[in-house]
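Next up is a structure, given as structure tokens.
Excluded from the complex is one protein chain; the other protein chains are retained at their positions.
So, subunit A:
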Amino acid sequence: MAGGGKGGGVVRRAGEQLLPWLLPLGLLAVWELAAATGWLSARVLPAPSDIALAFWTTLLDGSLPRHVAVSAERAVKGLLIGGGLGFALGFLTGALKPAEILLDSSLQMLRNVPHLAIIPMVILWFGIGEEAKIFLVSIGVLFPIYLNTFHGIRSVDRGLVEMARVYGLGTAALYARVILPGALPSILLGVRYALGIMWLTLIVAETISASSGIGYMTMNAREFLQTDLVLLGIIVYALLGKLADTLTRWLERRALAWNPSFHTALETAS
């Protein structure tokens, strides 16, 4: 009896693990079946097996890795340039009142321009070269990082700053040990928000004007009605977005380990 109970527990636990997969797998099966019987035209939606095949062939001929690398390079360059600039501006306006008076209202005004609206201008300026895409991504990520850096620095506990002065910290030590760590949660929030904007901008920019990258790959495939490649591109975008988000979450957990709201997350992770 006891043995039977134990076996039942194991079965139940396995069931609980498998249950969440039931619906997606079922859908996938129905989808595959519908495509195989011809009920679902490949022009509307290709079969999952076709997408898998497209993945395999583009992987083997090297075109998928090449496009992913090009897109990732644009994303990283744009993030570094725009994020770096946003951080520097936020730091400056957060730390120095004159800089805030000089810059903040202009930046707030620029922030209200949807950065994708300037694509026609950007194409006029840069053509469809690399600069256009990197410029757009930079503009897109600049503002969330600027705003969150500024806000983070401004909201550092004044009592802590006063304490640091009493304990003799110089300006450099004050920023390194008190102000920047205090602003970090807000800055990282800005980075996470910026990552979302980064992929979105890249998708739009690559779809409109590019000769390489995942966006180009899908647009090119559309012209030849290769829906399997289009869907593959969408999936790759989703995976890259997920990867970036996972990376920042990991970074947050490491950098903000002192924060009680991250303690539980850390404990479950390890």
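A few notes on this one:
The rule we apply is simple: contacts are C-beta pairs under 8 Å (C-beta built on N, C-alpha and C of every residue); 3 or more make two chains touch, one makes a residue touch a chain; residues count from 1.
We adopt the following convention: contacts and distances are computed from a predicted model.
A single chain of the complex does not appear, and UniProt lists its protein name as "ATP-binding cassette domain-containing protein", one of "Aldehyde oxidase", "Anti-sigma K factor RskA C-terminal domain-containing protein", "ATP-binding cassette domain-containing protein" or "Acyl-CoA dehydrogenase family protein". Across A:L59, A:A88, A:L102 or A:A173, the single residue that touches the chain missing here is A:A173.
Within the whole complex, the absent chain has one touching residue among A:P181, A:G196 or A:G241, and that is A:P181.
When the omitted chain is restored, the residue from A:M163, A:L225 or A:L247 that touches it is A:M163.
One chain is missing from the display, and on subunit A it is touched by residues 157, 159-160, 162-169, 173, 177-178, 181-182, 184, 256-260, 263.
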